[in-house]
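This is the structure I want to talk about, given as structure tokens.
Apart from one protein chain that is not included, each protein chain of the complex appears where it belongs.
After this line comes chain A, so read on.
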Amino acid sequence: MAEVTLKGVTRSFGDKRAVDSLDLHIADGEFVVLLGPTGAGKTTTLRLIAGLEKPDAGTVEIGGRPMNGASPAGRDVAFVFQQYSLYPHLTVYENLAFPLRSPARRMDKATLDARVRQVAKMVRIDHKLENRSTRLSGGEMQRVAIGRALVRRPSIYLMDEPLSSLDAKLRGELRLELKRIQKELGATLLYVTHDQIEAMTMADRIGILAEGKLVQIGTPREIYANPANLHVAARLGQPHINLVPPGLLPDAATPAGTRTVGARTEHLEIARTEGGVAGNAEVDWIEHLGDQNHLHIKVGGHKLVTLADPDLPVEAGDRISVRLRQPLYFGSDGQRLA
């Protein structure tokens, strides 16, 4: 395991800057997740570290050594692709053994066999070692793909949305397993996803990418509670953060220069209007999710969505009062004010 540092790395495709002077430091043993929408440059960043792309400018350092010009094989990284990752003409065992059989490594048979079986057990595929890799379910395939990365002890594991092609249940299971394995091995891991739940649950630090630039990096808690700007705030939170003009909802004190107020569920205080108090909002409709409800609220032509206790006694058409509680304020440039 080793630390990885990117310094001013830039890569363009045509006139589009996929990665734009990116600085990123991943500490030894750290699990960093890059979160961003499609086209933000997440995959390109991984490919630059792996040596599958050459940077137009900047350097990638692995374990303190600059990697400019080094071949993918010479970088000692492991990569899990989003799909197509298993060699279809090989069995599960051969797929797992493939990296160890590389001429660059020369591992004796007994060590190789022990390592393959150990990893197969770790990713829970040891009962299907002799199967053709094409005869596996999607979840099994992806476990083998992760296992193929784990048989090696590289400087860094790079994973490109490894769980995105799986169904929700499997994704949840593998998410936990991956985190467990990473802790067990003390592995340095850079993980790319557009799924905020994966990012929040697995990462030591989350980096938010937008248009090839690193917008903010920090612990999941920091990123969630203290987003640097509107873009970051919009990436996290379920339901999606509500963005309203200042003054729409009653608030303690709005800082000067506020253009947009961001309010998640925890920033909204909802009360039924009782007695003669006229509510400032109307319940539009309610989505029942079982353990909780999505409350759709109309306030002066704006629509808000918030989570609500299923026991909250409101119905569509009810008047309610909504007020802000320490929401997020953004200026006209989208940057956070307070």
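The definition used in the following text is that a contact is a pair of C-beta atoms (placed from the backbone, for glycine too) under 8 Å apart; a residue touches a chain by one contact, two chains touch by 3 or more; residues count from 1.
Here is the rule we use: contacts and distances are computed from a predicted model.
Engineer: Assign the chain not included in the display its UniProt protein name, restricting the answer to "Carbohydrate ABC transporter permease", "Glutamyl-tRNA(Gln) amidotransferase subunit A", "NAD-dependent aldehyde dehydrogenase" or "Na+/H+ antiporter subunit C".
Structural biologist: The record names the chain that does not appear here as "Carbohydrate ABC transporter permease".
Engineer: I'm checking contacts with the chain that's been left out. Which of A:Gly39, A:Gly58 or A:Pro72 qualifies?
Structural biologist: A:Pro72
Engineer: For the full complex, which residue in A:Gly69, A:Pro103, A:Gly290 or A:Pro313 touches the chain that was left out?
Structural biologist: In the complete complex, the chain left out is touched by residue A:Pro103.
Engineer: Where does chain A touch the missing chain, residue by residue?
Structural biologist: For chain A, the residues touching the absent chain are 50-52, 71-73, 75, 77-79, 81, 83-85, 87-89, 98-99, 102-105, 148, 152.
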